[in-house]
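What follows is a single structure, written as structure tokens, with notes after it.
Note that one protein chain of the assembly has been removed; the remaining protein chains are unaltered in position.
So, chain A:
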Amino acid sequence: MNKKYLLAPAALAAALGLALSGCASGGDAAPGELQIDVPDVPQLDALGDTEDEVNILAWSGFVEPAWTDQFTADTGCAVNRKIFATSDEAVQLMRTGEYDLVSASGDASLRLIVDGNVQPLNTELIPNFSDDIVEGMKGQLYDTLNGNVYGIPIGRGANILQYNGDEVTEEPTSWDVVWEADSPYAGKIAAYDSPIYIADAAIYLMATQPELGIENPYALDEEQLAAATELLKQQNGMVSEYWNPATNITSFTGGNSVVGTSWEVLRKATGDEKFKSVLPEEGSTGWSDAWMLAADAQHPNCAYAWMDYTSSPEVNGQIAMNFGMAPANGAFCETSDEAREHCDYYNATNEEYFEKVWFWTTPIDQCLDGRTDVQCTNYQDWTNAWATVKG
């Protein structure tokens, strides 16, 4: 086994440990833990009567009549849904103050917390937020800050390496097939079209260039960002297409791409068994979504009711199956054969699998890996760097 590859899980475990220890100490940060200045927003102490509606900002597939109708019947809260397409759009919409809840991904949540757009949550008011929530989804750095819980987990997934089994006959075990200049698949490589894809380059550099000292792909100082950008520029010449969810599927089925990053849900949507997926030895990026409550929510009681309702094994499982991701509530996996199959497929309770996954996190000036002797690059720096990659 490659020694370098052990670095990623070790660092992740360390980061997790830090976050979890902060969680356990109940608000008082442990010494040395990452502390970020955030506006002081009070949390709700007790629930009142439910209002008559709740306004939810959600990823497509998270809020559907199949389970909202029951919620409305149970609580009297009508559900108003607004779909967003990107995390950046979600952040902008949340700041209008018109929404109570958002299904935020890790790359949005830090921004929302630090800008004071969302409030800390009182988990005692959410009974379904219990031990059944899978270990890896509790106390993550991006939704638990300074000892406060800001997000109720919904589900997670890894950004896998997808390949066309007809063209790539030997299962790739490393990301080198998409990064190295001598890749036999040059010109047929699909890359994700977002600045956050820089983290994928950083993960490969963690394994191949340890002298750069990257400990966390979302905590890059200027030198490390430059190295990642350099790697991306080298890849640019070999990329068949920078994909987004609308173009990924036809990029593979159309034959333009034979290997590259993808999501399980998109791989399945190709509807062809020859498209396979693997989590390479270096690990990968991934995403993890959580409900977050607006700081000045107009309907907090309905919102709390919604967070509790969707954290139950049944409803959480329905969302996960509908969207194609690993559910947050592990108890769902025991409810039926179909559920077990779904959980196995998405590695829902396989923490060993997700230990290799670096969930999307907003890069900020303060180094998320705990370094204090250097300033890290923020997401704006990443966005600018991304434009130079695609130059």
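Before moving on, here are some points about what is shown:
In the analysis below, a contact is a pair of C-beta atoms (placed from the backbone, for glycine too) under 8 Å apart; a residue touches a chain by one contact, two chains touch by 3 or more; residues count from 1.
Just so it is clear, contacts and distances are computed from a predicted model.
Considering only "Na(+)-translocating NADH-quinone reductase subunit D", "ABC transporter permease", "Acyl-CoA dehydrogenase family protein" or "2-oxoglutarate oxidoreductase subunit KorA", the record for the omitted chain gives "ABC transporter permease", by its UniProt protein name. Residue A:N236 is the one among A:T123, A:S183 or A:N236 that touches the chain not shown. If you put the hidden chain back, the residue from A:P184, A:P210 or A:G255 that touches it is A:G255. For the chain left out of this panel, the touching residue among A:L44, A:A78, A:V114 or A:A186 is A:V114. Residues touching the missing chain, restricted to chain A, are 86, 88-89, 91-92, 95, 111, 114-115, 193, 195, 236, 239-242, 244, 246-247, 250-251, 253-256, 362, 364-365, 378-381, 383-384, 386-391 (touch as defined at the top).
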